[in-house]
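Note that one protein chain is taken out, while the other chains of the complex remain in position.
First chain written, first letter: the chains are A and B, and each begins at residue 1.
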Amino acid sequence: MASLVERFGGGLATILIGLVAVWLVAMVLAPNLMMIDYALRPNLPPAAIGGPDDVYSLDNITYLAQESVHRTIFFKTVWASALVALATFVVCYPLAFWLAQNATPNQTAVVLIALTVPFWINEVLRTLAWYILLAFRGPLNALLLSVGIIDEPVRWYGNGGVLAGMIYAYILFMLFPIYNSIESLDKSQLEAARDLGASTLRIHRRIVIPHAKAGIATGCVFTFMLAAGSYVAPALLGAPGSRWFTEIIYNWFFEGGDWNRGAAYALVLLVLCLLVVLLALRIARVNLADVAK
Amino acid sequence: MRWNAEAIPRFLFALYMGAFFLYLFAPLAVMGAATFNASRFPTVTPWRGTTLEWFAALAKDGAMWQALWTSFVVAFFVVAVALPVGTAAALVLTSLHARARSLLYALMVSPLLTPGVVIGIATLVLWRRVGVGGGVFLIVVAQASFIICYVMLMIAARLQRFDRTQEEAALGLGASKFMVFRRVLLPFLRPALYAAGVLAVLQSIENYNTTLFVRGFDTPLTVYIATKVRTGLTPAVNALALIMIAATVIGAIAYEVARRRQTRRG
Partner (left out) sequence: MSHSVELTNVGMTFGATRAVGDVSFAVEAGEFFSILGPSGCGKTTILRMIAGFLQPTEGRIAIGGRDMSGLGPNQRPTAMIFQSLALFPLMPVWENIAFGLEARGASKAERRAKADDLLKLIALEGFGDRMPGELSGGQRQRVAIARALAVEPQVLLLDEPLSALDLKLRQHMRAELRALQKRTGVTFIYITHDQSEALAMSDRVAVMSAGVLQQVGAPRDLYESPRTPFVASFVGETNAISGTVVEVSDTVATIDTAHGRMSGRSGEGLKSGGTARLYVRPEALVPGLDVENRLTATIERSDFEGAFALLHGRLADGSPLVASVGNTALAEAPGPGESAAFGFETRHAVVLADG
């Protein structure tokens, strides 16, 4: 605080600190604390709020543990999000490596711009594009039928559709961190390894991936978090059998009318994401400053 | 040079690149092409005749224009909040000592690691307690709470390259602390402020997950489009998407041409 005043003078420092305080207290901490408060209280009619029944308990969270459909959807969301993160990594890694190490500056510029084009239109429209492409009587089925790969249309909506749409939506969040971290790898290290007789696979396993682990961890954490918190892709590309945890949360709020239970579910989702972040940081042995590049 | 030994990996890599960009652009191509199909549902199969009627339908879609306007209003206020607060956060962060910094940093980036729906829900329940319901105001508050993080990171990255002795030099020449801020620090941050402003607008207009929970009875563009999927999707939405894609591609090409011209000159 003293160093801020010294640098900017009392008036400006007060304004700066004030702005940051309003943000962190009123827009970050207070909403989350209030959500916890909601999550721990029962859903009561307005007259009973503050009454003898309005006590803190873990009922809303234990409800999730006991509700087998919701519980199943929760765990499915977790592992499916992990699968999305893994698949996105596999899709992005070769391109990120090529961009960072082999491409000419102009190639890099063109590819990076081409990559960002789908991302300047919003996530809903991106998902809508897949919705159209994967429709039962849509272009993909028509193409595969005419080529003769399939005999009758495939119902793509469901797990496959959600996976395709999510990978599509989060490519950039995986690609850029990995690209950035591989870019800082000195090319002569690769040449030295090659010179010492290492195979391509070994070079990646022993040199590139260890070097880029902070970027990889960042990409995976973000992709997992975005996937777990995704709403559009499962809503548009899913089927009744591929419901997502966020859809249940939404239903508690706007259809079930039980905000307390909805808040409890959201809290569980938040805790899950924070655990994954901490786990990823621990596994990759990186700290938060590396993650938020 | 062992070109022969590299031929197979090269071929595989070309195949991968082809598949990657097919994956990237096929959905967009289909979505764009469907704009010109005279089918009521947006698709390219079967092709029911080429038409421009969906552009006309888009132009007449008053609710869509209302939604677009709502999105712009939200984006405007989000930028107005996020730029000053994000800049303040970056300045506070870089002026602090190491220990306090890492704690504050964790708090400041935490909204980035929070799922969008959770941000929306948390904002909603807090403001309901004080009697404020969903709507443009809450959309701005909820979106700003995490878009500030992006601004903060971009400004902080720029600040890392700032030579603090410039501030000392200005002070030593008799400048007030405010003048140092206005004449030395802010001009240095200007490019990052522009970039952060553009990013904030894009993030705001693109946002769906957070907005969905705090929108109340207001309908920004993303929510409107998603609703259309349920209430009757027509290729008018494709026309909108096509216009946005075209604007993006033109913008991207213009940017790249300008960049190459600049590299050649410099």
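Operating definition for what follows: contacts are C-beta pairs under 8 Å (C-beta built on N, C-alpha and C of every residue); 3 or more make two chains touch, one makes a residue touch a chain.
Everything numeric in this text was worked out from a predicted model, so none of it was measured.
Peer 1: Based on the whole assembly, the unshown chain contacts which displayed chains?
Peer 2: For the complete complex, the undisplayed chain touches B.
Peer 1: May I ask which residue of B:8, B:98, B:130 or B:173 touches the chain that does not appear here?
Peer 2: Only one listed residue reaches the unshown chain, and that is B:173.
Peer 1: In terms of residues, what is the contact footprint of the unshown chain on subunit B?
Peer 2: Residues of subunit B in contact with the hidden chain: 163, 165-166, 168-177, 179, 183-184, 187-188.
The rule is short, and it goes like this: only the chains that are shown with their structure count from here on.
Peer 1: Using mean CA coordinates as chain centres, what's the subunit A-subunit B distance in Å?
Peer 2: The separation of the two C-alpha centroids amounts to 16 Å.
Peer 1: Going by the contact rule at the top, pick out the subunit A residues touching subunit B in the complex.
Peer 2: 3-4, 7-9, 11-12, 15-17, 19-20, 22-24, 27-32, 34-35, 37-38, 91, 94-95, 98, 106, 109-110, 113-118, 120-126, 128-133, 135, 137-139, 142, 168, 171, 200, 221, 225-226, 228-232, 235-236, 246, 249-250, 253, 259, 262-263, 266-267, 269-270, 273-274, 277, 287-289, 291-293
Peer 1: How about subunit B: which of its residues touch subunit A in the complex?
Peer 2: 9, 13, 16-17, 20-21, 23-28, 30-31, 34, 41-46, 84-85, 88-89, 91-92, 95-97, 102, 105-119, 121-126, 128-129, 141, 144-145, 148-149, 153, 157, 167, 176-178, 181, 202, 205-209, 212-213, 221-222, 225-226, 229, 233, 237-238, 240-241, 244-245, 248-249, 251-252, 255-256, 259-260
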